[in-house]
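The structure under discussion is supplied below as structure tokens; questions concerning it will follow.
The complex appears here minus one protein chain, its other protein chains still in place.
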């Protein structure tokens, strides 16, 4: 079993806010992340698939096709978007890195499996000092 | 003459849009950067000052004080903010990296000079692949 | 289950030396790392916790609080310190990256658990080319 | 159990090509990677070993000896080489990152075990955006 | 005057060899870089242009158009190529980083000027530890 990872990037705006809470409660929990007018990040997404290398190619899967798939299925939806307002798969969810990585997993998994490999892990860097990982 | 650089970070939302243009014109020039609901970046700011090392300390200037100054004067205004809506020194300007670095220069310069050193250069990374530099 | 990692930094001096050995034996095993007058590193510490995102916040745990905890419990003890002389939890231990990561685990674990999440993994970079990982 | 990783680098040429296929088939699957006159990469190799820290040294294994071993056994064979033509352990294999990491594992494992530690994982970065991992 | 830099990447094979010299002379000067079967690198190219921000856009020049231009004029010629064999503008030249950056300057300069900005500097990283800069 070999694990292959492809890294893609996107830039997005978001805010962290519980609409059931007062402004004060939101500020107390989310701090500056609750700024009403949004802030944003350069996100870095690592998509790890696993499988046996194909004897015809030496590939677990074609990294260029994997890149194209991630761009078509994920980057197209989130790049230069507002995660709270513009992204169908995040509708009604808090746009924490945790929820975002779970949402991306749900979008990607069926497409990855159609390539004949398993989706093993996602890693999502929100800043150089904060990242989340999810394995389903 | 020695050049000392301190790096600070901030995360902000913005969009690129000429309000005098139609939506189509904006999309043609600014592409996805004109998305009405904003996008955002992890900005990285390099502040370079120059001077002779002080014989009492070996410092051109105290890097910790320089860090505190940049945080007080710049990061406090832009971090977790919307560059188009929330930042007084960007009011009425396009929030391109070019205009942002010029705006930051104007804010920082008098404070840096009060520390007894000269502001030499600013470098502002908008993404890992795009940065601007300004020397006044 | 989602894994959330927060990265913090500290700068410290240390040396690697077995006091039961001669200077020659120490030099043979530890090389330049046994230099009597110390050397030092910019350490980078990755703290990974795991849990289910809280439905009220979308967070496994609040990354800002996690950052504050790591600073209070670890960085305060080791930053700008001598790992052999100044750090209570390393007293009497060789200050290898391996022992340091085990020591940090012991300090952090009870505090992390009080936040209601599990400490999953520590990664400690001693240089860009040497790092250790520990899962308890 | 502590995991210790040492990172080493090498620069090599290769191409991806199935000799049983036509030029068109190769171009369709491997794209520019099939360029007849080769291309190349700055590879980054992470070698992770695991074990208990030795009470005489605090080391899982001596990182300097581990570095020397990786250089002698792997870097010497692949650095500034053509992976398709010059490297005995890749003879007759497609030089995908997947096959390369499996080949490196086979070369390194017996030598690592002679140091008294277990080889846990290899990570091989082909570009900043593509990497493979292998655990045997 | 503001300086804007766009970074692009390419992967290429090359070797360093003076055909007027014996194999021994080449090995003495170029070492492993003279390996007959080539080696390669992940090159990183920084293209810096300068100008006044356009009052209609806030841009010195459109970074997306600059990216497209660099890809069309340079990356298309060198990516996944052999710098000694495949690249017209390097024909008959040693493929040192120094000559490569001069060659890229010659290709890019007229196209950059057609965008209405000046080409200020090129920086070309051959490895993380070796880079060249050229200002014409």
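Chains: A, B, C, D and E, in written order; residue numbering restarts at 1 for each.
Here is the rule we go by: contacts are C-beta pairs under 8 Å (C-beta built on N, C-alpha and C of every residue); 3 or more make two chains touch, one makes a residue touch a chain.
Everything quoted here is computed from the prediction, not taken from an experiment.
Counting contacts over the entire complex, the absent chain touches B, C, E. The chain not shown here is touched by just one of E:37, E:54, E:99 or E:118, and that residue is E:99.
Residues of chain C that touch the chain left out of view are 9, 11-14, 31-33, 35, 37-42, 79-82, 85-86, 127-128. Annotation for chain B: contacts to the undisplayed chain at residues 1-8, 48, 53, 56-60, 62-64, 67.
For chain E, the list of residues touching the undisplayed chain reads 16, 18, 29-31, 93-99, 101-102, 128-135.
One rule holds in what follows: only the chains that are shown with their structure count from here on.
Summarising the inter-chain layout, the chain whose CA centre lies farthest from the centre of chain B is D. Between D-E and C-D, more C-beta contact pairs join the chains of D-E.
Inter-chain centre distance (chain A to chain C, centres taken as mean C-alpha positions): 28 Å. Multi-chain contact residues of chain E (touching two or more other chains) are absent.
Applying the touch definition to every pair of chains gives A-B, A-C, A-D, B-E, C-D, D-E.
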